[in-house]
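Note that one protein chain of the assembly has been removed; the remaining protein chains are unaltered in position.
Our next item is subunit A:
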Amino acid sequence: MFNVLRQQARAPLRRAYATQGYVPPAAANNIGQSMIPRFKPRPVSPTFYTGLPSYFENVNTLESAITTSRNILQNLQLLPLPKFARDALPESTPVWKGKDELGFQVETKLTTARYRRLVGLLTQLEEFRKIADTAGCVEVAESIGDVTVLFQRENRDAVLAGGKKKPVQFDKYGRTYTIGRRKESSARVWMIPVQGKSQKPAAAAASSVPSVQAPLPPAAEVNESQNEATSPDLTPFLSPKPLAKTEEPTEVTATNIIINNVPLIKYFPHSLDRERIMRPFRLAGLVGAYNVFAIARGGGTTGQSGAVALGVAKGIVAHAPEVQPLLKKAKLLRRDPRAVERKKTGRRKARKAFTWVRR
């Protein structure tokens, strides 16, 4: 008792030893248990001395989960999985949280190495969940999924769909709406397949669009085969060979291409601009196949024709996807990034310099 009192009196002078509150055994017999100073509480987490308790707790938990799942799957004869079974597993697309978000969750600033370690463990766990899920072991898959879902992003589906382009929508009449841009111009393009004579005659009415004028007179139709035809009848010379009696003549449909309510040849008097718009049709071999209605704004002739051409190419791919590699190879699906270069200080124009003066 006296030892303890002496120690308490000396408290301000006492240095902080690890054995603070130590009572020599010889004196301990005379002291009531209540008088021995009790220690301060211990740290709670077993990973306290690592310096990153929360991070290592998570790592340990995941490692335990992996060990447990591995044992369960081994008991269920699902591990080790031979190659032919592994090939039958579907592709897994887990979307784990980013470094910052995961760091916030584990209450540690994550370096790349630590983040990768966590993600490696999570991927392994996800692999086991996939195996259990594919084999039909629902409870096992769900219990593993309960762990992995804590580390996945909330907007998982949005992220997975993010990289892919939205498919072009078809409305109830079968029209596509695409947008093309070039330089300062943008064009909105609606396209619909032309119905042949054998099909319903409702084509002409359905071919156009939001705001449309009265159907155009036949003189405005763009029919390639008739462009160069004048008074003499040259059909025997034009056709490659005479048709057999049983053969049906190939039906060539005529299209309307209307831009800003004006037909193509009138809107683009320059043949180069018209060619630019016709090129995707020509390469795809679908020259008379689609009616086109476009609204072009901004820029000049080249810009607007390029914008319409891009919109048309996108529309063709929407209607006929098999043509996509062809147009891609021809670089018709590429939004041309070239635009007017800005003027810079110290120069007269973008590149043109002021007259050089010796002094």
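Going forward, a contact is a pair of C-beta atoms (placed from the backbone, for glycine too) under 8 Å apart; a residue touches a chain by one contact, two chains touch by 3 or more; residues count from 1.
Operating definition for what follows: contacts and distances are computed from a predicted model.
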Among "Vacuolar protein-sorting-associated protein 25", "Ribosomal protein S2", "Nuclear pore complex protein Nup85" or "Ubiquitin-related modifier 1", the UniProt name of the subunit that does not appear here: "Ribosomal protein S2"
Selected residue (touches chain absent from view) among A:76, A:179, A:265 or A:339: A:76
Residue in contact with the excluded chain [from A:47, A:105, A:143 or A:324]: A:47
Subunit A residues that touch the omitted chain in the full complex: 17-19, 33-34, 39-44, 46-51, 56, 60, 76-78, 80, 82-85, 87-88, 134-136
